[in-house]
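Just one protein chain is left out here, and the rest sit where they should.
And then chain A:
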Amino acid sequence: MRRTWWIYLIGVLGLVAVAAPFLWMVLGSFKTQGELLRVPPTWWPDQPTSQNYDELFSKANFPRYFLNSTLVALAVTAGNLVFCSMIGYALAKLRFKGRNALFVLVMATLMVPGMVTFVPLFVLVTNAGLANSYPGLILPFLVSPFGVFLMRQFFLGLPDDLIDAGRVDGTGELGIFARIMLPLTRPALATLGILTFLGSWNNFLWPLVIAQTEDKYTLPVALALYSTGQNAQNYGLLMAGAVVVVVPVLVMFLAFQRHVTRGIAITGLK
């Protein structure tokens, strides 16, 4: 009994260490600039104020950044769900020339750093006239090697009998994919969808490079530039900005966490 007591103590200390910066951020976003500079710092806001959020949403154009982030993340997620499930099925269940070579090639790019591709990508996208545009932000991320891997693994686990039965019934190959197999992958699609949305929402390097005017900034880009630019000393604004970036994904994660952790475990074990 005494042993479990100290194990739980360690566990709770861990919780405090994980949660404290988040709480600090949320509480700080309701403090005035004067209170944020006070030594020693206060934990609860003395006079809670919404002025940081007012500034964020009226002067700082955060609604626009929020909209941009949402739009890009939704488009990227839709693309990954459609295209990765298509190729994932083909790689797992259909016989065609070059299948293994294609799979190996795609997996090899998993370890290519973003730094390697972004310069030529920038040249390409600029010359295609897509710099500082939504297509420029979205197109390079419509497919991902991770998505292919996840969907292929999941399709591999489905029985071939279903496909054979479809063929006997005279269903076309594409019909078998779309009407028989795809509906069975709903759990994998949920995992891929959430992970892709989170990844796109948090993506930084590419939007930093390609969004050149303020009206195309995504949230992380706006927050990073605010925090290193002329607003670097406006602590309340930055805290509130961080809340706007972090809280939507935390809520989303808590709602769908089963899918996220399961997906990670699937890819890690196979």
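Just a few scattered comments:
Just so it is clear, a contact is a pair of C-beta atoms (placed from the backbone, for glycine too) under 8 Å apart; a residue touches a chain by one contact, two chains touch by 3 or more; residues count from 1.
Keep this in mind: contacts and distances are computed from a predicted model.
Between the names "Molybdate transport system substrate-binding protein", "Sugar ABC transporter permease", "Cytochrome bc1 complex cytochrome b subunit" or "Response regulator receiver", the one given in UniProt for the chain missing from this structure view is "Sugar ABC transporter permease".
Among A:21, A:63 or A:157, only A:21 touches the chain that is left out of the view.
Residue A:120 is the one among A:120, A:159 or A:183 that touches the chain missing from this view. One chain is missing from the display, and on chain A it is touched by residues 4, 7-8, 10-11, 14-15, 17-22, 24-25, 28, 36-41, 79, 82-84, 86-87, 89-91, 94-97, 99, 102, 105-106, 109-124, 126-127, 139-143, 145, 148, 167, 172-174, 177, 198, 201-202, 204-205, 209, 219-220, 223-224, 227-228, 235, 238-239, 241-242, 245-246, 249-250, 253-254, 257, 260-261, 264-265, 268-269.
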